[in-house]
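Contents: one structure, followed by commentary.
Just one protein chain is left out here, and the rest sit where they should.
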Amino acid sequence: MKTKRIFNNAATYLALILLAAAFLAPVFIVVMNSFKGNFYISDEPFTVPKGETFVGTENYVKGFTQSDFLQAFINSALITVLSVACIVLLTAMAAWYIVRVRNRFTRLLYYLFTFSMIVPFQMVMYTMTYLAFELELSSIPGIVFIYLGFGSGLSVFMFSGFIKSIPAELEEAAVIDGCDPIRAFFMIIFPILRPTAITVAILNAMWVWNDYLLPYLVLGSGKKRTLPVAVQMALTGGYGNKDMGALMAMLVLAIVPIIVFYLFCQKYIIKGVVAGAVKG
Amino acid sequence: MASIEFRNVAKSFDNGKVTVIPDLSFAINDKEFVVLVGPSGCGKSTTLRMIAGLEEASKGEIYIDNKLVNGVAPKDRDIAMVFQSYALYPHMTVYKNMAFALKLRKMPKTEIDRKVHAAAKMLGIEQLLDRKPGALSGGQRQRVALGRAMVRNPKVFLLDEPLSNLDAKLRTEMRSRIALLHKQLQTTFVYVTHDQTEAMTMADRIIVMDKGIVRQYDTPQKLYSEPADMFVAGFIGSPSMNFVDCTVRKNKGKITVDFAGNSMCVPEQKAKALVPYVDRTVVMGVRPENISAFADGQNECEGCVITAETEIAENTGGEVNVYFNLADSRCVACIRTEQKVSSGDVLKLFIDGNAVHFFDKETTGAISAV
Partner (left out) sequence: MQKSLKKYFPVFVLPVLAAFAVSFIVPFVTGVYLSFTHFKTVDSSEWVGLANYIGIITEDETFLPSLALTLRFTIVSIVTVNVLAFALALLLTRKLKGTNFFRTVFFMPNLIGGIVLGHIWSLIINGVLGFFGVDITYDPNYGFWGLVFVMNWQMIGYMMIIYIAGLQNIPDHINEAAAIDGASPARKLFGITIPMVMPSVTICTFLTLTNSFKLFDQNLALNGKAADTSLLALDIYKTFYDHTGLRLAEWHGIGQAKAVIFFLLVAAIAFIQLRATGGREVEN
């Protein structure tokens, strides 16, 4: 019985280790190639860099300078941080109002927000892009505004669910203690919403940071482009010989921030992402 | 330190579709402890919330300290409220919970500190000041909620079913603590509950409400001895009063009431009021504690001896609650007896004629000599 158990466990570990290796392999291959010379990447993509094929950090230097990677990185970071901040704060406020002020209009709003969650982006892709240009939203503040609109469906929905569970007596106590609605929100409600706010922040951060089509259509592929747009441009744009080494380095640089973020708040991310899935 | 007055106040919800309170008037004196009691949905909480300003009156006037407060924001009414769920801010420590209202009023820090510590000391929660509500027991949270109300020195203290989330033992303890607090603070207390025991033990005066109407507003003693109608009579006292239909007869100048083959002569001072009801049916009310086991040789004249077949007997220790049927009504008697009573036993019981109440069958109002 005991030997059978040990054998079983060993088999499980072996399976898990092989699978983990398979899961990590793609990233590993990219990292490996990012240290190789241009010529060797397309010729021997699956060998470890050594001797003459190893070029050190050369690709990274090129990746950084050639494609104006830094600019795209800063754009992406700025858009993500601002959008997430706006979405978390403003949709929490809207959700509180919608839940607490019960009338036909707020009910309609709630249904509209919920409805927007199931509408695929392609449905509004063309008309939204047009409207964005008409309203001159092709800027970082402009796209933050658009992200606020697109993110509001899921975020209002998630905040509303939580706010419904907050007893109204708590807010009445705040009113008697002397809070106006603004103070009640910022001093009482928002701090209580913290767990949901973290989930909403993570879900939206992952989405905005990785989003490609919306920033491509609204901001274009020029100076205001985001990281995914820069990656897409570098890897598919243009003809002729591409600098594969620099591209590998770019891919690695695009992944690293996410991995670091993930390793630091893994617990919240897994919880948040799954909560979003089950609710949405 | 303020009086409260309602003048013809009405309250309806959903644009007048649902009327909770049709027309309410009463006055509460300064420093009085008044309990609003009644079954759920009777409008007692709405009344309290109108005093607090959490609900606006649809009609009528509300005065606090002789000032009209319709339209005055809750924070400007100088009141404090303790909620059923305590409504403590979960993200703040006990200290911050208590200090919150004072901070919003921009009171100096040292002053806040002094007040919070004084209140905490009075309630015995000084050692809890750094904790958050989540780490407290129900009784401790209850005391923090009281403390949060106390630090503000309000003119009026409003309490909405503050004890209903506590277990029985703690409830008894907190009852006396709140009564003591009222004595120490010397302010007006308005207390809402559905539990008549709480009302009877704590109140100076009780407002009994039903369907948005004040049924009776008086001291606990008066409510018990002179209930205004069958609702109040049935609501106050535990187990509640027995009601038996009976017919009023006049026999040789004496008034008697007949029920289920029994005839009871009514003591003189009660008989007078029954004269207009001769040959009509009235409702007799008897409290369970006014029915006793009959001992031979007892004076039969001031009451009535009945025989009852025990349906269920509940031994509560010193007393036995005997359930039986009398003239189609299910009745209960609390009798003191050494003997073991079990179901099926036939008992001789004595109804104390001096302690019975009579009610008009139509209006349900008490029949009393005017």
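Think of it as A and B in the order they're written, each chain with its own count starting at 1.
In the analysis below, a contact is a pair of C-beta atoms (placed from the backbone, for glycine too) under 8 Å apart; a residue touches a chain by one contact, two chains touch by 3 or more.
Here the structure is a predicted model, which means the values were calculated and not measured.
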Original post:
Can you list where chain A touches the absent chain?
Top reply: 9, 12-13, 15-16, 19-20, 23-24, 26-27, 29-30, 33, 42, 45-46, 90-91, 93-94, 96-98, 100-102, 109, 112-113, 116, 118-128, 130-132, 135, 137, 145-150, 152-153, 156, 168, 171-172, 174-175, 180-182, 184-185, 206, 209-213, 228, 231-232, 235-236, 248, 251, 254-255, 258-259, 261-263, 266, 269-270, 273-274, 277-278
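What we mean here is this: only the chains that are shown with their structure count from here on.
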Original post:
If you average the CA atoms of chain A and of chain B, how many Å lie between those two points?
Top reply: 58
Original post:
What residues of chain A sit close enough to touch chain B in their complex?
Top reply: 167, 169-170, 172-179, 183, 187-188, 191-192, 194
Original post:
In the complex formed with chain A, which residues of chain B make contact?
Top reply: 52, 54, 73-75, 79-81, 83-85, 87-91, 100-101, 104-105, 148
